[in-house]
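To keep things clear, I will list the structure first and then write my remarks on it.
Subset of chains shown; positions unchanged.
Here the chain labels run A, B, C and D in written order, and each chain numbers its own residues starting at 1.
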Amino acid sequence: EYATLDLDRNRRTGFPEVVYGAGKSPEQLVGIFSRLREHQELVLATRINEEQAEAVLRHWPDVRYEKEARLLIGAQKPFEPVREGYVAIVAAGTSDWPVAQEAAWTVRCFGSEARVIADVGVAGIHRLFQRLDEIRGAAVIVCIAGMEGALASVLAGLVDKPVIAVPTSVGYGANLGGIAALLSMLNSCANGVAVVNIDNGFGAGYLAGMIHRQSV
Amino acid sequence: EYATLDLDRNRRTGFPEVVYGAGKSPEQLVGIFSRLREHQELVLATRINEEQAEAVLRHWPDVRYEKEARLLIGAQKPFEPVREGYVAIVAAGTSDWPVAQEAAWTVRCFGSEARVIADVGVAGIHRLFQRLDEIRGAAVIVCIAGMEGALASVLAGLVDKPVIAVPTSVGYGANLGGIAALLSMLNSCANGVAVVNIDNGFGAGYLAGMIHRQSV
Amino acid sequence: EYATLDLDRNRRTGFPEVVYGAGKSPEQLVGIFSRLREHQELVLATRINEEQAEAVLRHWPDVRYEKEARLLIGAQKPFEPVREGYVAIVAAGTSDWPVAQEAAWTVRCFGSEARVIADVGVAGIHRLFQRLDEIRGAAVIVCIAGMEGALASVLAGLVDKPVIAVPTSVGYGANLGGIAALLSMLNSCANGVAVVNIDNGFGAGYLAGMIHRQSV
Amino acid sequence: EYATLDLDRNRRTGFPEVVYGAGKSPEQLVGIFSRLREHQELVLATRINEEQAEAVLRHWPDVRYEKEARLLIGAQKPFEPVREGYVAIVAAGTSDWPVAQEAAWTVRCFGSEARVIADVGVAGIHRLFQRLDEIRGAAVIVCIAGMEGALASVLAGLVDKPVIAVPTSVGYGANLGGIAALLSMLNSCANGVAVVNIDNGFGAGYLAGMIHRQSV
């Protein structure tokens, strides 16, 4: 038996098991979806390519495929925020857009509102200042940046809210597939930043959703 | 002029500028302390060795030197929690104790209660289960571990609270000065974990304090 | 001559030469198979893709191709365990399944029983406890995990049997193709763990089979 | 409270909790020793320097300090092997001697006989062949080597017993503190090898003792 589902996850952590789609065959995915849907109101799967999505949608046409975010979302309720306030998803460049979408939809799965503020990286820092009030109004901030990842430090020095930083693999050469941005964010000279894995929009959205949930 | 103090920090981030002690001469440190005390109720300095501490204490005997935590704390008020709830500081081994203390005192500077639960690493995992209720009762969890850093993943799978993970440099050989634990925590299979720099108890305590502050 | 077969290997090590399939042309593979079959009861080849498998099966239809495990097995006898007890193959996630299969079939080639216990990773640790009796009943344990590889440490703290750990390349970003799990397992805070190469299910199954063989 | 002792360890794993000495103050060490001696027949501590050893011996003069191996051993019984057969500890160079001693004494703590065969590295490979019968007679082999760590592969190709390989930090430059030997051993072209952390003689002796224990 290739899968041992963790049907108790929601009770322990307040969020049901999430399927990691990478490398799973369409058959495995359908099998896992089938069983999870019996027990969970929400079935979320990450890192889903189009072939995998089609296989799942063939069985359950109501499942939502967010293609840019590479997420499959099977939910029994529409996505209405269930609490006040919002999570700001701040992204440095246009190329970070898919990771920002992954974070935003994960936040929505938590029942929170997500506002995406894209392409405000430090090469033109006034773009950040123009949106600063909106960012400061958030309960939690997700900061997404590739290349040198400087946005996280700059942002954290300007706000009084937790910053969850996501390095992305946008870049080339000495970027080392996102390691440059990762190290940058881990070494932030501004305080109040914690970091998730490279390109892990899901993980940042998850933590942001969890923090928001308990902050109100 | 070697220093440009950020006297506006408290207004922007809700916490005053903190001094990074490593590599500063005792004279520089005293100079910076002197100016900060004029403007800030709380003056916190991290990574302070005994020689540095003595130089500062000679001027201001009321400053508190937490030697294990390597912190200098100049505060005008005693450390009474100003809000309900607490932050749990969970450490894997006895060798992680100093980093745990750094995190705990930083949390206290934020006006929150910090409870340290030490030496409950996964080699004897029942030790973690014995303290699980206390951990689950916290508003935020700081998880500190060296070697392979497995504690963060295990913990995150058991709680519905944010986990801020601190890899430590405890270990040798392929530990690579804490890189093993760092990578481990960044790749947690359990969700709801974000990571700060190796041995950065201060950074984790800071973020935990900030999350706790807004959660009540 | 591109190959110098080691026909003496079985005498020295108790197991015949195994073919490393990666990068070999179908012709080379058939050539090597042909000569080994003349001298060995068992001909095992690892890392075999479908094109290579077809070339070999065209010559010897009795050879078994375990596709998930990427193994070719030419054996003159059915796979009946020749000794008491069993090897437990414990895998953290569904994505580790192919490596688990490679380990399991290698164990069987040694004449031992292999029991696969899949998807019991630490994100839902109760899944491990539910299977702990079966795991404790094994003579040797192979532990397979990607991402942060925490399962190896947790498991080793719970059993009194050797744990052979296999890091897998399951994950992304700071996983570094399995290096995160590898370092994690090498730095296990629990004792009784040794590690083989990333994705090397064959190597772990081999060592487990060898240990089991002499343990009874 | 800086320590949470795992007094249940012996029941679960067949070996009591072992103290990791690195970085512990003499006071912490004496405190931990004191409590462990109340519950355990055997108290073993690794990575002990002379200052730490003196502090412990001042309290309990019967504790044995193996200085080369950097071990403290508090045992209620003399070290007589309790089972047949032996573990061979094969070391490549004279500089690997301390790691070999650490492995040997750990094996003896398990109640097994340990035979050290030192300085038989591949630069003069006939030295290995001269001792091959004695090595082949062992139930388990620990192979210790620094620099390029080639001994592990050579040895594994010549024996039908498990080889537990220990890379050492002996070397310089591109040795990278033992990483060269570590990678070498992980990539052994000969089968039946698993690897522990750099300089981890204790870990290898532990696993060898465990394998030997169940092999008779």
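To be clear about the criterion, a residue touches a chain if its C-beta (ideal position, glycine included) is under 8 Å from a C-beta of that chain, and two chains touch if they have at least 3 such contacts.
Computed from a predicted model, the values in this text were never measured in an experiment.
Q: Given the 4 placed subunits, let me have the overall number of copies in this structure's complex.
A: 8
Note that only the chains that are shown with their structure count from here on.
Q: Between subunit C and subunit D, which partner chains are common?
A: B
Q: Using mean Cα positions as chain centres, tell me which chain lies farthest from subunit A.
A: D
Q: Note the rotational component of the Cα superposition from subunit A to subunit C, reported as an angle of 0 to 180 degrees in steps of 5.
A: Rotation angle between the two copies comes out at 90 degrees.
Q: Just how far, in Å, is the C-alpha centre of subunit B from the one of subunit A?
A: A distance of 26 Å separates the two centres.
Q: Using the average of all C-alpha atoms in each chain as its centre, how far is it in Å between subunit B and subunit D?
A: Computed from C-alpha means, the inter-chain centre distance equals 35 Å.
Q: Approximately how many whole Å separate the CA-defined centres of subunit B and subunit C?
A: Taking the mean C-alpha position of each chain, the two centres sit 42 Å apart.
Q: Would you mind listing the residues of subunit D that make contact with two or more other chains?
A: Within subunit D, the residues that touch at least two other chains are 9, 182, 197.
Q: Draw the chains as points, connect those that touch, then say whether the picture is a line, ring, star, complete or other.
A: Per interface graph, the chains form some other shape.
Q: What's the complete list of touching chain pairs for this entry?
A: A-B, A-C, B-C, B-D, C-D
Q: Please give the residue numbers of subunit A that touch subunit B in the complex, ascending.
A: Going through subunit A, the ones touching subunit B are 9, 12-15, 18, 139, 156-162, 164-165, 182, 186-187, 191-197, 202-204, 206-207, 210-211, 214-215.
Q: Subunit D touches which residues of subunit B in the complex?
A: These residues of subunit B touch subunit D: 93-95, 97, 118-120, 123-124, 126-127, 170, 172-175.
Q: Under the stated contact criterion, what part of subunit C meets subunit B in this complex?
A: Result: residues 92-93, 121-125, 147-150, 153-154, 156-158, 171, 173-176, 179-181, 183-191 of subunit C touch subunit B.
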